[in-house]
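Left out: one protein chain. Kept in place: all the others.
In order of appearance the chains are A and B, and numbering begins at 1 in each one.
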Amino acid sequence: MSAAPLLAASGIAAGYGKKEIVRGIDLAVAEGEVLLVLGHNGAGKTTLMRALFGLIPPKAGRVTFAARDITGLRPAENVARGLAFIPQGHGIFATLSVRDNLELGAFALPERSQLSQRLDTVFALFPILAERQRQVGGTLSGGQQQMLAIGMALMHAPRLMILDEPSLGLAPNLVDKVMQAIRTVNRRFGTTILMVEQNVRYSLPIADRVAVLKTGLKIYDGAPAPLHDRVELMKLF
Amino acid sequence: MDYLLHILVMVALYAILAASYNLLIGFAGLFALSQAAFFGVGAYTTAILATKLGLAFPLPLLAGVLVAAAVGMAVALPALRIGGDHLVIVTLALQIIAIAVMVNWRSLTGGTDGIAGIPKVVLLGVRLDTPGRFLPLALAGAGLSLAIAARLASSPFARAVRAMRENEAAAQAVGKNIVAIKLAVFAFSAGLAAIAGGLYAHYISFVSAETFTLDVTIYVLAMVILGGTGNLWGSVLGAVILTALPELLKFIALPPDIADKSRQVLYGLALIAMLLLRPQGLLPEIPTRRRRILAAAAVPAPLGATAPADGAITVEGRGLERRFGGIVAVSGLDIALRRGRIIGLIGPNGAGKTTAFNLMTGFLRPDEGTVRLHGTPLAGLRPHEIARLGMARSFQDLKLFAHMTVLDNVMVALPRQKGDSLLYVYFAPWVVAAEERLNRDRALAVLDFVGLADKAGETAENLSYAEEKLLVIARLVATGAEVLLFDEPLSGLAPNTLEAIFPIIRRLADSGKTICIIEHNLDVIRGLCDTAIFLDEGRKLAEDAPDRLIADPALAARYFG
Partner (left out) sequence: MDLIAQLLVNGVINGSHYALLGLGFGLIFGPTRITHFAYGPLYALSAYAAWTVAVPLGLPLPVAMAAGIAAGALSGMIAYRALYRPFERRQSSGPVVLIASLGLFIVLQNAIGIAFGSDTKVVSRYSADVILLGDVVFTSVQLYQVAALAVIGALLALFLKRTDYGKALMAMTDNPEMARIIGIDTIKVSLLAFALGSAIAAVPAVLILLKEGATPYMGFTAVFMGFVAVVVGGIGSLRGAVIGGYALGIVENIGTWKIDTEWQSTIAFIVLFLVLLLKPRGLFGRGAR
């Protein structure tokens, strides 16, 4: 399988103000795979994702998506090309209803006629969201909010979904559910997944490949199997 | 000639106003819009006492200062309760209420007519009734006010003020009472503005509400921004520029009404231009002089008295419980920390480790349970009080004082500084100066201890990742607290850096400190900790020697799956 990667980043440097948090990272995500990004607090995982998606401009480096250069493009443009981003924590519109949230997720959808079809798909995947369509987003439980966030991203049928710590703040059994949902999205719809996580326990099993970041650099990029040895894993933190 | 002298008098008065406003906005980061109101309170109090009670200079002016200071604190208090976001609207409301009082309370303030006939000041037999004669007094007043402001700005108190501006939580964590600081700054700022008000009243001999509207606040704000926030000389410069420059308009023949408005248009544009082109202002905030660090006179012992490293329990948390909405962050947690021991706190993300620290140090109140330090319950105490009692913590997201130097970051954390009290700053400056010299050495020793001595003059935001982590440790050690809670102090550090830091923390413990570390890196736990506590889902699951804990397959499974 030597197809060109769906997303390829080379030499990415990024940070806030004068600070450089990501200091030169190459990353490639193959179409259809689940790439897990691990690393200690402050390693640059979130900064890297935000730079890839265009929320912050990279200070250096190049990003291509489906062989087209997307370096420095704004989020709206990336969404149009088939990327989706689920941020850490507050990934929904808490004061709007579940249905409004989902419809907003399809804001960038070129064919508005597909809206109800996409809604059906999301509701089929997450029946709980169908039940609570009219409920205000902020009153959903943590796990349901995360499902809503994923549902919102699915609304415009992205090719690549970037998730930043989807397990944050969730109880373990919910983390499991969320990870299973992510795996389903990958298997059923073929959506490529690029996921940052701190919770190794439930995320490692669904990963096809793992990259580990440390103080702004990538120190591991390969199969998940060796990392099942916890001693080996700890060395990387 | 008289006109030029008049301009100089106004420059002097505006310099006082700009400096007073700078203390509030520039140094303390307290965004208030009521400076003209404080100016007006000073002016009206002076006017009323001088005309109605016939009191002679300087009594009415001094009374004005006290009244304004009281008003300043009264305004600050509800605004503090309500939260910083609303300081703008609350102080704006004050500004309006002040004008309403000036205009409507006719019996006191003369209403829209204002108060006329304020007696001129008579000094040494000379009646100061011309600009030329008043100028020396105005300059003296400005000189005195600026001296007072400058004294404050260079004191340890100002260091605490700036730390509060940079990060309130971290300032509390190193023992600063930020409510008291805010009140003090408001009182000073208002009091200084009132000096200008009192002088103004005696100079013009007439006060009325129009002189003290929001427009004037914005005018003074423009001076502060132009000159540079955080720099008092900048405020003087701003006052000079914005008072003198518009006078050039006089060369264009305009009807006075239009001239006045044109002047305001100009300074509004100047303000906007400044913010776009050079928001920090003309003069920079004065950096701590970067002195060459002389070989630190050997002060090898870490801060604070040493105690026997005998494992006696110093901190005890029992039955701690904390919920956020439906989520249980900590439940039924019992934790005991011991003198001379390093205890590790490990567990998966979201296990409640940082919450436990927050509960112990007053940043969060437990829903149930108690925390005791040497047997004394800490219920209801605020973070700065607990820090002063001897238990301090660091933050996972660092919370360094970014725009302050490394040395200042550490110095501000040193305990029991007399320089934190304005009484000492003004009435016993020699005590403060002596203590500052001592504290500087102490701070350098702490920096030397963690290996950052050569970066003492560097601004904190320019440090590398590893240097930042070291500064966090240094700042915590500097508090002199006997119980030190480190929240992920070492994550991301290279193995050789870790090896260098271990002995530092070991030495702290050996000198009798109680140490607790939250860490993910099991090498740290194994290499450094005497005992480790495993938390998951807010509960303590195990407490044992690190090797045994890590080897336990059930726990490893919980940690990693």
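In this section, a residue touches a chain if its C-beta (ideal position, glycine included) is under 8 Å from a C-beta of that chain, and two chains touch if they have at least 3 such contacts.
These figures come from a predicted structure and were not determined experimentally.
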item	value
Contacts of the hidden chain among displayed chains	A, B
Contacting the left-out chain in the complete assembly, out of B:86, B:133, B:440 or B:506	B:86
Full-complex contact with the absent chain, from A:95, A:116 or A:180	A:95
Identified contact with the non-displayed chain, of B:215, B:467 or B:543	B:215
Residue touching the undisplayed chain, where the options are B:4, B:100, B:379 or B:494	B:100
Residue of A:9, A:79 or A:233 in touch with the missing chain, whole complex considered	A:79
Residues of chain B in contact with the chain not shown	25, 29, 31, 78, 81-83, 86, 88-90, 92-93, 96-97, 100-101, 103-104, 214-215, 218, 221-222, 225, 257-258, 261-262, 264-265, 267-269, 271-272, 275-276, 279
Hidden partner interface residues of chain A, rising order	53, 55, 74-76, 79-80, 85, 87, 90-96, 100, 103-105, 107-108, 138, 152, 156
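Everything that follows uses one rule, which is that only the chains that are shown with their structure count from here on.
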item	value
Intercentroid distance (Cα basis), chain B paired with chain A, Å	39
Of chain A, residues touching chain B in the complex	17-19, 40-43, 141-142, 167-172, 198-202, 204-205, 214-216, 230, 233-235, 237
Touch list for chain B against partner chain A, complex	326-327, 348-350, 396, 461-462, 465-466, 488, 491-494, 520-523, 537, 556, 558-561
